[in-house]
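Here's the structure we're looking at; comments come further down.
As you look at this complex, bear in mind that one protein chain is not there, while each of the others sits in place.
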Amino acid sequence: MSTEQIRASRAAYYTKIAQQRMAPLWESLHNLVPKTPQPKAEPAIWKYSEVRELVMQAGDVISAEEAVRRVLVLENPGLPGKSSMTPNLYAGLQLILPGEIAPSHRHTQSALRFIVEGKGAWTAVDGERTTMHPGDFIITPSWTWHDHGNPSVDEGGEPVVWLDGLDIPLLAQIDAGFAENYPEKTQPVSRAEGESFARFGHNMAPVRHRVSDPTSPIFSYPYARSREALDTLYRNGAVDEWDGVKLRYVNPTTGGWPMPTIATFMQYLPAGFNGRTYRSTDATVYCVVEGNGEVAIGERVFSFAPHDVFVAPSWAPVRLNASAESVLFSYSDRPVLSALNLLREERH
Amino acid sequence: MSTEQIRASRAAYYTKIAQQRMAPLWESLHNLVPKTPQPKAEPAIWKYSEVRELVMQAGDVISAEEAVRRVLVLENPGLPGKSSMTPNLYAGLQLILPGEIAPSHRHTQSALRFIVEGKGAWTAVDGERTTMHPGDFIITPSWTWHDHGNPSVDEGGEPVVWLDGLDIPLLAQIDAGFAENYPEKTQPVSRAEGESFARFGHNMAPVRHRVSDPTSPIFSYPYARSREALDTLYRNGAVDEWDGVKLRYVNPTTGGWPMPTIATFMQYLPAGFNGRTYRSTDATVYCVVEGNGEVAIGERVFSFAPHDVFVAPSWAPVRLNASAESVLFSYSDRPVLSALNLLREERH
Amino acid sequence: MSTEQIRASRAAYYTKIAQQRMAPLWESLHNLVPKTPQPKAEPAIWKYSEVRELVMQAGDVISAEEAVRRVLVLENPGLPGKSSMTPNLYAGLQLILPGEIAPSHRHTQSALRFIVEGKGAWTAVDGERTTMHPGDFIITPSWTWHDHGNPSVDEGGEPVVWLDGLDIPLLAQIDAGFAENYPEKTQPVSRAEGESFARFGHNMAPVRHRVSDPTSPIFSYPYARSREALDTLYRNGAVDEWDGVKLRYVNPTTGGWPMPTIATFMQYLPAGFNGRTYRSTDATVYCVVEGNGEVAIGERVFSFAPHDVFVAPSWAPVRLNASAESVLFSYSDRPVLSALNLLREERH
Partner (left out) sequence: MSTEQIRASRAAYYTKIAQQRMAPLWESLHNLVPKTPQPKAEPAIWKYSEVRELVMQAGDVISAEEAVRRVLVLENPGLPGKSSMTPNLYAGLQLILPGEIAPSHRHTQSALRFIVEGKGAWTAVDGERTTMHPGDFIITPSWTWHDHGNPSVDEGGEPVVWLDGLDIPLLAQIDAGFAENYPEKTQPVSRAEGESFARFGHNMAPVRHRVSDPTSPIFSYPYARSREALDTLYRNGAVDEWDGVKLRYVNPTTGGWPMPTIATFMQYLPAGFNGRTYRSTDATVYCVVEGNGEVAIGERVFSFAPHDVFVAPSWAPVRLNASAESVLFSYSDRPVLSALNLLREERH
């Protein structure tokens, strides 16, 4: 047969098998099994100087109660309409004004709150409220009731903005999302603030505690302690050529990740840090805590300043430079890749 | 403001924030965080009596070598164009004719082969070839070279069809796919057939073996043994009202799943079995080995016969009846759900 | 002060502190913290040709029922009066005659039975009886009711001898022994023979099984299968210079040891095998299944024949030679050493 005849004959065959909902693998094998990851997500940055005003305007547009969660979703330009920052992760900036309550609900999606600006608002999990300060990393575990609130102006409340990180796209993909609303606006407070941290935060644990949940029992990792750890290591000279000084947050009852689907990190870059290039198969969302610098992600270069949010897709080369002493918080889907034995890293 | 004014004002705000690649969470929260899983995948069946001839015709349409893998992808009608059976899993029927070779390659996707009909073809993994028989469950682990072949007609070769199960859609979603072709058509054979099974298959293991890979070191789980186990349990009376007699395949070096992303099961339904309804958040692909019966999945009811393939999406209620003594093989993404603490089950 | 004065002054001080139940560490530090292990246990062998008659005579001396367990304890000559083969392990030869019952009890000590000669006797664990054949390795897990029995002569019963291996000395040392007698002579039989093996022995497991116990759910590892595995590996050329072909028994639900305190092994030595010397910190008891040869342990050399039992203390160099094709079963306290991160090995 001529090439043309073969093509026609195959086309006829493909039509026939399509009626049985079948397709020829050999026509798509290269796309389905690529040589290297082909992410649709793109490198991108949200400069806080450009978005802050819009975030604050959300306070006029809708109340926290009506919105349930008053959040502006940061949407990756390569994943339009998907409310996704990376294929597995969501990012959004949430605003809560003095006197407001974001009502209690629970869902199987795991969530982190990384406090961007303002202080004094609280989040409640399992009957314990935690007060927010900039730079704190706070967890609301899968399937736990949680509500957020902010004292009134009279009680010293001020607008608080945080970065929400959730595994919403992952759970949509794997069809594992469940949700419920709490019958009241807020859950009852049954424990004093700091109780979870006293139980688990000091390298100690209750004598009879059995690990039954992969999520960390510490709800809040305060910035003061994380910053102190980075600072001590920097003063002792432990600067990595790729990472600066970088630590991951830990679930102290397992040594593993604080949540089963989301890894979190904090890193310090000394002024003048000129990092080397690395890449890995986890896609990472960064939030600048302090400092200024430049990040190259794939073909793009972004300058960064405090509170900016930027994203590095899977396998994109990343290089960090700091013009001033900088601190970056970041989160990624690394626990998913690790659990499935699919994490790869390259340090150039 | 009137409702209309509010709507207009919000629309203007949404346009403005869209320029910063931001979107209002409160307009999509219900879809993003649903009350229960909302799978796009649908219940479906492929009757072997209807597709067998098309599978065999593939042998005329293309050679194994040209195709690399001569497979008809079974595509879920709810996931058109995605080469997916479930959101995370792929299914296809592969044909290899006497005398053919499917050339050696490797990829990070994990694969299973469940032998549907024909015997004597082989698959090679890590230098060891395994001969296929109907009902065998064979693994090609992530990132291991593998090639398939079939003896010539003179050597007793016959057409062999198997069901391929891979985690292709999952790895596309999480951007973790890598692949390479082997420089030769087949990898060299360095170990005698049965060596892996002798090392690990008899509830023993090499003295100094350290587990470094989550995938089972047993490449082949022969049907004869699996069937014998089910039969013994049935004769001893261990019939579950939902499952009949159901076992999962195990990685004997860990007690866990045979692959980090795919669970596999085999179950026996006595003649007249009238099962109760269950559902779970793992989406499952079934392949009938023996027998006849009926399966209700969500709103659909299918009758099944040997070699039929059917699929139950996440959280869809499933009920199995057997008119004759039946054996079903199945595979699902349960290890993913388990690793991420997202597995839920209901037995009604 | 002169040396003599110092000595006298110290002696007076030692007397004074002894009244407060205190002692000077510096006088005993070298003994308490030795350079290398200083086992009191010695290499030793029990030749079955010399002890078999004595074992059989036990049948005249006492009944199984009166004895509860009619066992001759093999006592390490370096540990006199301690009923110990090694510091942690006990060994004994148990005899059960046709028609006898060894009554049901349970204890926290873990036990293994390695069948030496005779067949058809049974041991019952958790309601399931297992029939014994020479070379079978059978477990009675910690704190499970167990009784042994032997059919009458009319039913084909014959005298059966097995090697008992228990962690009695370890549990005495750590004060963790509990025991109870069952109210009846035998526990009720609630499951057919082979049910545990069908559930767990074929590289499969019940779908909803959760590991709650470190002991293997397989009670019997039949010699036929173990021997077949060794044979296959030998024919494929996998002979180690130190071990011959050696496998460890595995708990298939974890990949770990079959019992939390006792490791078990079986190894094949081809005729003419001339092994190299190794040593490790687990002390090992061997039982010859087939063959003849010679073993050097420390300064001692023993020739061995079928059913002989010999012991290698911790850190003693061991070298195995086989004049005829040989099979050795062995057990040791390796899981204890491993769990406490104290296992060391040297292969010379």
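Lettered A, B and C in written order, each chain numbered from 1.
Basically, a contact is a pair of C-beta atoms (placed from the backbone, for glycine too) under 8 Å apart; a residue touches a chain by one contact, two chains touch by 3 or more.
Note that the structure is a prediction, hence the values are computed from the model and not measured.
For the omitted chain, the shown partners it touches in the full complex are A, C. Across the entire complex, the residue among C:Val153, C:Ala176 or C:Ala271 in touch with the chain not shown is C:Ala176.
Note that of C:Pro77, C:Gly127 or C:Gly156, the residue touching the chain absent from this view is C:Pro77.
Within the whole complex, the absent chain has one touching residue among A:Ile101, A:Leu233 or A:Ala324, and that is A:Leu233.
Seen across the whole complex, the unshown chain contacts chain A at 191-192, 194-195, 197-199, 201-207, 211, 216, 218, 221, 225-226, 228-229, 232-233, 235-236, 238, 243, 246-255, 265-266. Although one chain is not drawn, its touching partners on chain C can still be listed: residues 9-10, 13, 16-17, 20-26, 28-29, 32-39, 41, 44, 46, 50-51, 54, 57-58, 61-62, 66-77, 83, 87-88, 90, 92-93, 107-109, 142, 168, 170-180, 213-215, 260-261, 281, 283, 313-315, 333, 335-337, 339-342, 344.
Throughout what follows, only the chains that are shown with their structure count from here on.
Taken together, the touching pairs link the chains end to end in a line with two free ends. Centrality annotation: B (chain centre taken as mean Cα position, compared with the mean over all protein Cα atoms).
As a whole-number value, the distance joining the C-alpha centres of chain B and chain C reads 43 Å. The distance from the centre of chain A to the centre of chain B, each centre being the mean of the chain's C-alpha atoms, comes to 31 Å.
Our note on geometry: chain A versus chain C, Cα centroid distance of 52 Å, whole angstroms. Contact of a single residue of chain B with at least two other chains is seen at no position.
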